[in-house]
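Only one structure is covered here, and it is reproduced in the block below.
The complex appears here without one of its protein chains, the remainder shown in place.
Then we have chain A:
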């Protein structure tokens, strides 16, 4: 500890050490500006992503989105938090292995989890819309396909910008599409 409360040591006084401490959110690594930037990058997949955007691998945003996904499925009468966790872990492990094989620089698990988690946002929107309309009709199928394409396009864009693999974006997008397709199966059926 940098200081002791109520201590009378000469080095540190309690009020100075308390003010010198960084904010709690900063200590936890939760940066709302970064979270907002990454969320906007996902919502606008046609905007070019910055190379070092995903270097700051925070998991707060993905955690919120996963909980929101599970919560919106719960509103549809499906308690599938366990399946979201299981599919998420398997998907992240598979993408981690694949991207490490395909990229020259390699990728960390945190980066993979962060990207896949942030790009789950369109699936959250789809599952929220499932509360109001059925996804088994033609409109639902179109929305589902659109959401899967949106998720895979956004995630592949973030991955290739972080790993400098521009000419292989379709090869990265396809496995992402498979992962989000399984999430879509959870949402639709």
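Keep in mind that, in the parts below, a residue touches a chain if its C-beta (ideal position, glycine included) is under 8 Å from a C-beta of that chain, and two chains touch if they have at least 3 such contacts; residues count from 1.
Heads up, the rule we're going with is that contacts and distances are computed from a predicted model.
Asker: Since a chain is absent, check the UniProt entry for it and pick the matching name: "Protein YIPF3", "Beta-amylase", "Dynein axonemal assembly factor 10" or "Alcohol dehydrogenase".
Answerer: In UniProt, the chain that is not shown appears as "Protein YIPF3".
Asker: Which of these, A:30, A:59, A:76 or A:94, touches the one chain of the complex that we don't see?
Answerer: A:94
Asker: Based on the whole complex, identify which of A:35, A:76 or A:102 touches the chain you can't see.
Answerer: A:102
Asker: Out of A:30, A:60, A:125 or A:182, which residue would touch the omitted chain in the full complex?
Answerer: With A:30, A:60, A:125 or A:182 as choices, the missing chain is touched by A:182.
Asker: Which parts of chain A are in contact with the chain that was left out?
Answerer: 82-83, 86-87, 90, 94, 97-98, 100-102, 167-168, 170-171, 174-175, 178, 181-182, 185-186, 188-189
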